[in-house]
Structure formats: C-alpha cells, structure tokens
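One protein chain omitted, others in place.
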Amino acid sequence: MLKISASNLNALFDRIAEKQTLYIPVDREPNVSEYKKYESGMTMSKALNTVRSAKDFFFPQTENLAEFKVSGKTIEVKDIRKENEDFVVFGVRACDARSFGILDKVFLSEPVDSFYKNRREHGTIVTMACTRPAETCFCTTFGIDPTVPGGDVSVFFDGENYFFLDNTPKGEAFVASVSDMLEDGDASKLAEVQENTRNIMKKLPLSGLSTDSFGGERLMEHFNSDKWAELSESCFGCGTCTFVCPTCQCYDIRDFDTGNGIKRFRCWDSCMYSDFTKMAHGNSRNSQLERFRQRFMHKLVYFPANNNGEFGCVGCGRCLSKCPISMNIVKVMKALEDK
Amino acid sequence: MQEAMIKRAKELLADGTVNRVMGWKKGEFAYDTTPAVFETAEEIDRDFIYNDFTQANQSKYLIKESRKEGKILALLKPCDTYSFNQLVKEHRIIRENVYVIGIPGGPKIDIEKIKAKGITGITNVKNEDYTLKIETIYGVETMPFYEAVSVKCESCKSKKHVVYDELIGEGGDILDSNRFDMVEKLENMTSQERYDFWRGELSRCIRCNACRNVCPACTCENCVFDNPKSGIDQKAAADSFEENMFHIIRAFHVAGRCTDCGECSRVCPQNIPLHLLNRKFIKDINCLYGEYQAGADTTSKAPLTDYRTDDCEPSVVHERGAE
Partner (left out) sequence: MQVNENFEPVIVAFCCNWCSYAGADLSGTNRLNYPANVKIIRVPCSCRVNPMFILRAFQRGADGVIICGCHPGDCHYTSGNYFTRRRITLLYSMLDFLGIERNRTRLEWVSAAEGAKFAAVMNQFVEDVKKLGPNRRLEDLRCRKQ
C-alpha cells in the first residue's frame, strides 16, 4: 500500500494546496478542532473529531443562491455561483464520511440540488481511520466500521506512516496526482491497529445500542409513545444538536434586500425552532414536544421508511457532548426501544 | 449532599407541601445530567443526582412550572437564586407556587475542560480530595480539581442565597470576585485589538440560539430575531454584521437584568465567552450608575428603567482611556 511518513505529511499538504484548496482539521484550543483552509505550517489536529461536522463543505450554513436587480418592470437575475472549484477535505472520520451518503439521498434525488451536486463533484474526501474512539461514539450501531472510513481515499495511520487506499475513481486520480511523494510500504502493522480499534469499539459504553426497535414499520407506535413528554420536558428549543449534526439537512430560503438589489440566500434551519413549521395558515407544531419528537422520529423512523431502512444518524456523538442539557438521540433510543 | 436533598425532597412530597420536585437526572455517562421534574419518591430514588457536574441553572424552567397546578420544590444553588429572584421581580415566576431550598453551589466542573487535556473514553469521574480520578477505557487519569472548574464557577460572585424557604447546608456570603478582570483587560486594549478579538470569537457563532434560549433573563414570548415583523429576524448570520448585531442586541436586551449566572457561555457549543458582553454592561452600570446586582432583591428599580438628573453624558465613552 502507498504510504507517507508522518514527518512528510505537511510536505504532502503543501503539494495538495498548490493545486486546489485543502481543508484540514486544526486545533483551535487543545483538543478542540475545526476545519481550516490549509496554509503552510498548519498542523493537523489529533483530536478525534471536529466540533462542527464536515457537511459544511457541501451544505454550508449560509450560501447565496442568486441576486436580483429590479428596475421598473424588468428583473435582472445574476448568477453568482462559486461552487465550481475543486477542493480536498482531509481527515474526515468514518461517521462524517457516511453522512455524505445520507445527504446525497436528500439533495441528489429529484429534484437535484445543483449547488450541493456541484460541490460534491468538485470535492475530494480523504478520510482518516479512527484509533482512539471516545465514550460518545456509537457509529457501529449504524453499521459503520471506523477503521475502514471510506470516502474517496481512506487513510490509515499505524503510528509512523500514513497509508492511502483509494475507493473511487476520484480518489484514484487524487492518489495518482501525489504519487511521487508516496512510496510503497509494508502495511502489515495496520491489521493489528485496526483489530485493536475494533476491540475498543466493543468495550465502549454505547456499544450495545441497537436500531432493532426502529424503522419505518414502527411509525405509529413510536409517534404515539408516552415517553416523549418526559424526554422533551427540559429541551429549551435551541438548535445546537441540529447544527453540529452531520446529517441534519433542513434549510430555509430567504430574500435579503440590500438596498441596491435582492440577495436570495439559503441557511440552515432547525426543526427544534418554534417557527420552523410556521406557514401562512399558522404553525403545525406548537409545542416543544412535537418539535423534539420530529427530530428523532425523522432520524429513526421517517428517514429509514423512505430510504430502504437507512437511518438518519451516523453515531458521531456530537449531540451527546454539545447538548446544553444532555438530552440526545441515545437517550431517546434507550427510552423507546423494546425492553 | 445528594442524600440530604433526596431525603428532604421525599419528605416534602410525602407531607403534601409540594407535588413535584425540580432536580437533575442521571444520564448515560458519569458527567451528563439533565434538568428534570420528579413526581414520585420512586423516580427520585431511581434517577435523582446532584454532583460536581450539575451546573444547569433551573430557574428558567420555573416560569412554566410555577404556572402548573400545585407547588413545586426547587433546589437552587446560590447563583440560581439570583436568577430566580429576578424572575420573581419581573412577575415571570409565581413565587407562591415554588418552595425553594437553597443548596450549596459549586465550584462545578466542566467535562470539556477534562476532555481538553486529551482525556477521552471517560467512563467515570471521581473527586478524591480535590484530585479528579478519571476512569477511561484507556486507563485511569488524574488531574487537579481546580483545573476542571467551569468558566462560570471560576469567578463566582456569591455564595449567598438571596431567596429561600429553607437551606440545606450552610449559607454563604457575597464574594470578592475577579469577574471583571477580563473585561478590564479588553478595555485596556486598542480599538483594533478589541475588534480583532471579538471577530475571532463571534465569527465562530453558528446561531444555534442556545445562549438566548438558556438565558433566564431572555424570556420574551417571541424574540425579535424570530419575529418576521421585526425586520431583523434571521436564522443564520449571513454576514459578520449579523453576528455582531445578534450578540449586541442579545446582551443589550438583558442589560440591567442579567444576574451574571454564566449559562450563556456554558452552553455555547463553540466556546465563545459570551458572558464578557454581559459583564461589560454590568461593569458599566456599576461604574456609572452605582453598584447594582440584578436579582439581589425584588424591589429596587432596574438601572435602565431608572435615571438621575445628574447622570453622566454618553461622551464618557469617548473620553476614557486610549482609542
């Protein structure tokens, strides 16, 4: 397998960044990481995962869609698209890599979202295998193997060298473009590292969590469960869980009057917000219970019902560590599952 | 302490003084606790928890809870009593429907500070004589308790309960805190440095509204930022201006009512030190209009609904310190 030594990783980054924009996770504070545009000299974070997910690269929090200029009875529409530039995201974890598949099902099914599609086509995802999962991790519940992270190129670290394995034609092209910096290496230690990580996964506190009690066929039963009242009682309706979630994909489109034209933009929205379902006739979800239920029903019941049983969660654990009141999908699953 | 609280709560439930108990509930991990309402002794025995991680300020929940039938027991830390009192003053909490027990406060610890040390896979955290013994799936780690103290407890303003029906443990005093140190440090910077500092912080905002929704002083039925008729409603900051505007207005709307409970910074998923904005207002109010602590009583006039004919002019802002 092709490899590069840890000491040469930055040289590789410099090379990638010459041709296209490169994003890597960097530490903002010790062990708190975020994706940053790579500039020479940056060090890749060793933290398990970024605070915000990698979905931002394909589905940014705000993006301008079009501009209008109105003069008299004519409207001039300006195409302001900028999402046609190639870029590489390095160091994506297996959970986030899976989340793109879930977002694809939403944005690439008819009618195709061309903004998302362009970004997907121009982005190369280089993933990184996990070696030190946290207690909040439960990706295995959704059939994800964090030691085989996927994406266009999978990268494995054995303590000394980074090994590259391409998974797609795009990944193959990427590896080829930097192949002169890579050398053939002995990957025999990798199997041991992977085995070790898999064993850790089995020991994690959430390793027993199962999706057996969920899916489309349990819709009415879960919807009418009397557990929602207790689960949602202390939820104060912020959007933290939705905004750190790699699979939440709801958005709002609005026009902004700049005084010299109109900018039509879209931005993330959250089903936890009171005005999420506000329409001309009123609001169809008036209590936090209904809004709270919607978020989890969507991930555990509605999404699999419409997508051949695939769940809308990847077990990254971000909502577990970020919810201000520590209410999260794991607690919901445990409360609703068959005892 | 937890045993004493459980014992008293069950007594009050049994003798009918209250029909519900507001407390904290155990979570998945040793460190996660969720505010919860308990209705029976069995529920309390099963789930009630009070430990070094029970940071959440429960006062805001009492707005809703005090409007339900019967009386509820609230277990309030000193800082929570200030928020509670302020909400009573603003007629948001119905005082008669809440039985308040003052409980000793922090310092509480913040799991993120433990994780920042690179400690992961945490299965248990024990406080052994102010050394934290952290059990993880990768082995046992230790760190000094005080290095994990949460930001809101680092500069505790008071150990005194300003309102209670009874106390568990001993009452305390108002402390001489260093809470304005960072504000002062920023004030002494140049305008450009301050601008760069705040841009660095506020540009991380993801507009999840956690700071607003958790705030015991933010109790509007419909926030201006959610109201399409206000003309400034926004679901995400589409420009750096909107980031600034949201945080200026959020802090301004609670100026003179913010008790400095620190919840805004605690809940921020991006660790933005939002409490510094609120503290700036508190510091200004103290300097310009006399010492004022929101929530300390229920009768005094709030500084922004009051005036003196000899108040200073806004030009003080332009005259003080370096540009």
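A few notes on this one:
The first chain written gets the first letter, and so on, giving A and B; residue counts start at 1 in each chain.
Keep in mind that, in the parts below, contacts are C-beta pairs under 8 Å (C-beta built on N, C-alpha and C of every residue); 3 or more make two chains touch, one makes a residue touch a chain.
Since the model is a prediction, treat every value here as computed from it, not as a measurement.
Shown chains touched by the hidden chain across the complete assembly: A, B. The residue touching the chain not shown here, chosen from B:Thr17, B:Ser177 or B:Ser191, is B:Ser191. Shown as candidates are A:Lys170, A:Lys263, A:Arg291 or A:Lys322; the residue that touches the absent chain is A:Lys263.
Seen across the whole complex, the unshown chain contacts chain A at 256, 258-260, 263.
On the side of chain B, the interface with the absent chain consists of residues 183, 186-187, 191-199, 224, 231-232, 238-242, 244-245, 248-249, 251-252, 255, 277, 280-281, 284-285, 288-289, 303-309, 311-318, 323, using the contact rule stated above.
Heads up, the rule we're going with is that only the chains that are shown with their structure count from here on.
Taking each chain's centre as the mean of its C-alpha atoms, chain A lies 30 Å from chain B.
The part of chain A that touches chain B in the complex is made up of residues 29-32, 34, 48, 51-52, 61-62, 132-136, 200, 203-206, 230, 233-234, 236-240, 242-244, 252, 254, 256, 265, 267-270, 273-275, 320-322, 324-327, 330-331, 334. Listing the residues of chain B that touch chain A in their complex gives 27-29, 32-37, 56, 60-61, 111-112, 115-118, 120-123, 136-138, 204, 206-210, 212-214, 226, 235-238, 266-267, 269-271.
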